[in-house]
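Every protein chain of the complex appears in place save one, which is left out.
By letter and in written order, the chains are A and B; residue numbering begins at 1 in each of them.
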Amino acid sequence: MALRVGAGFKRHSLAPAWRARQTLARDQAIFGYALLLPSAVLIVVLVGVPFLRALWLSFHRKLLGSEDAPWIGLQNYAALLGDATFWQAVKNTFVFTTGSIGIKLALGLAIALILNEALPLRGLWRSIVMLPYAMPTLVSVLVWKWMYNDVAGVLNYLATSAKLSDHPILWLGDPNVAMPAVIAVNVWRGFPFFVITILAGLQTVPQELYDAAKVDGAGVWPRFSQVTLPGILPVAAVTTLFSAILTFNDFSIIWILTQGGPGNATNVLATLTYRISIPGLELGKGVAVSVLMLPILVGLIVLLNRFISRREEMA
Amino acid sequence: MIGHRVQHFGLRAFGWALLAVVLVIALFPPYFMTITAFHPPSLSFSRTPTLFSTDLTLRAFTDLFDKYPYLTWMSNTTLVSVSSTIFSVSVATLAAYSLSRLRYPGRSTLSSAVFFVYLFPSTLLFIPIFIVLNQLHMLDWLPALVAVYLTFSVPFNIWLLKAYFLTIPRELEDAAMVDGATRWQSLMLVVMPLAAPGVAVACIYSFTLAWNEYLYAFTLLSDQTKFTLATGLTKLIFGDVFLWGMIMAGGVLMSAPLLVLYFVAQRWIVAGLSAGAVKG
Partner (left out) sequence: MATTGMLSRRMFLAMAGGTAAVSLLSACGGPPAPAAAPGAPQAAPAATSGARKTVLFWGRQQFLPDSNDYLTESVKLAGQKGGFDVSVQLFSNDEHPQKEVVAMESGVVPDITYTYAPALWNQNGYAMDVQALYDEIGTAGGGWLPLAEGSSKIAAGKRIAVPMNVEPWFLHLRQDKFAEAGFTMPLKTWDEMMAAFQKVNKPAENFYAFDGQMTEADWVGNCLQFMWAFGGRLFDKEGVPTIDTPQNIAGVKAYTDLFKNKMMPPGVVSQLAAGNNEAWLSGQTAAVSNPGSIVLAMRTDNKDLLANTYLQAFPSQVKPGTFVQTAGSAALVINQKSQVIEEAKQVARMILAPDRYPTQLEKAGSYWFPIMKNYLNLPFFTQDQWNKEVTDNIVPWTLAGTSDTGLTPIFDDITISATRDMLQAIAVQGKSVEEGVKILADAAAAAKAKFKM
């Protein structure tokens, strides 16, 4: 507090201003927390409590349906860490997630850029692009399963008609082809979401920046990398992180297509968890699988979060 | 300059070709779904896939409405999706505003905490959630399902809307408040319109999630009259027998409203800022 003329008087009149600022800050804090309250309550009751309960269960031998659940400490975890199937699932999950996200991001970005241009019937193309996202998962994955069928599937029909292959390809039955095949379906389902979020993000980049860059004589690539990319980075980053977590935990696509087969080639952590907990009835062990992957997911979130906040500070 | 133009043209041609390929791939499964929905059942088992046929029938659709309370399912699903979207976007807007505009301790931690909701796969949480709701006697109750869907969509919506709000300069709000608007008014009248693309995406996401979600609807609902369309679909699979015609017809009926929604929403996405934003 700088001293001014008539310090006594000034201090007297500065104090209310300072107190007013404190009150304002406190009011803002209360208001801020109040706005968060609905979300917080929802999440604590419907996610926090079940999550903690599940976590607690992972230290017990708990069979689904049965009442007794003795404490076994870290036995579930030890059993998993020593199981080759678990480690294969870890590897498969990483391959599946990075493969899918990489392609979804690249494809989503490319299509968003294209659909941002002035094209005839733009609205129509944008809607068609959303079709994979609109179809209910069960139906679309069943259709893909049929498409991959070795006997009556359209992909093999096209491949053999076009003489690309002399025998039907076992899209879902050949361990080497199965993982790319399920990644393809995940990408098909998921890229529209990247398209619309990035498309929305593109709208926040003011036209003046492009115009200024053009006036400066910048070509296509510099315009993209210095105007477009920074503009959409926050939105693209959020979408990527979010999609990465969801893809990491994605269950239904792989389950309906291959149940994790052939021979564990597409067994990811989500399918492993499901198989251990529901048909296998070992709920405690199933939870332990998810808990083991938490550090990685948490690390992902923290890293990307820091990246985004730094950009936000700069903006 | 010529080099630029050629480069530019080449790039555009590549772009359009890519779009065309992607559109075909995006379109094929829905196309197949639609033609199968209009086929008689015997065609589904032939060894050569039927890609086009004039042998069409509405049987699958009429069967759906005759044999199952399909209209009830449709209205349940609509109710759940609409309310889920409205509540989700509202709740998320409040939280996003708080996290982006207001300052208080713990703000950035809370920001990142929001994502932790997604860490556990739904295949694991659905049993504990079932037990919690069972203890609260809220099974077979659609509003409980809405609440569960809110937990899926709210965190992402918060993040998305926060990212949008941050792109809107504070000066606009300050100007509004100098003019006598309250914080609430400045939120609704200044910030929201400018964040329209983000709001539109949030609506699309929340609505689609609630509309297509299967696992929780199936776990939390037992009474057939409370079913949603997604749970209704599972009734068409009998172990090793798939009623393909009806499944695909159900798929068509479920996808069509979403497409209409997207068509409307995508206009909002791109029209947002052109509606009189004031920059600089």
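In this section, contacts are C-beta pairs under 8 Å (C-beta built on N, C-alpha and C of every residue); 3 or more make two chains touch, one makes a residue touch a chain.
As the structure is a computational prediction, the values presented were derived from the model and not from experiment.
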| item | value |
| --- | --- |
| Residue touching the undisplayed chain, where the options are A:P206, A:P230 or A:G280 | A:G280 |
| Of B:L94, B:A144, B:I204 or B:A230, the residue in touch with the unshown chain | B:A144 |
| Identified contact with the non-displayed chain, of B:K67, B:R103 or B:R170 | B:K67 |
| Option from A:A40, A:L170, A:L233 or A:L292 whose C-beta touches the chain left out | A:L170 |
| Chain not shown: contacting residue from A:P206, A:P230 or A:G261 | A:G261 |
| For subunit B, the residues touching the chain missing from this view | 41-42, 45-47, 67, 79, 82-83, 86-87, 90, 127, 130-131, 134, 136-144, 146, 188-189, 192-193, 196, 218-219, 222-224, 234-235, 237-242, 267-268, 271, 275-276 |
| Absent chain, residues of subunit A that touch it | 63-67, 149-152, 168, 170, 172-173, 175, 178, 258-259, 261-264, 275, 278-282 |
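Note that in this section only the chains that are shown with their structure count from here on.
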| item | value |
| --- | --- |
| Whole-Å gap separating subunit A and subunit B, where each centre is the average of the chain's CA atoms | 15 |
| Complex contact set, residues of subunit B against subunit A | 4, 7-8, 11-12, 15-16, 18-19, 22-23, 25-30, 32-33, 45-49, 51, 91-92, 94-95, 97-99, 102-105, 107-108, 110-112, 114-125, 127-129, 131-132, 147-148, 150-151, 154-156, 158-160, 163-164, 166-167, 183, 197-198, 200-201, 204-205, 208, 212, 214-215, 229-230, 233-234, 242, 247-248, 250-251, 254-255, 258-259, 262-263, 266-267, 269-270, 272-273, 279 |
| Subunit B partner contacts - residues on subunit A that touch it in the complex | 25, 28-29, 31-33, 35-36, 38-39, 42-43, 45-47, 49-51, 53-54, 64, 107, 110-111, 113-117, 119, 123, 125-140, 142-144, 146-147, 151-154, 157, 188, 192-193, 196-197, 199-201, 203-204, 206, 208, 219-220, 234-235, 238, 241-242, 245-246, 249, 251-252, 269-270, 273-274, 277-278, 283, 286-287, 290, 294, 297-298, 301-302, 305, 309, 312, 315 |
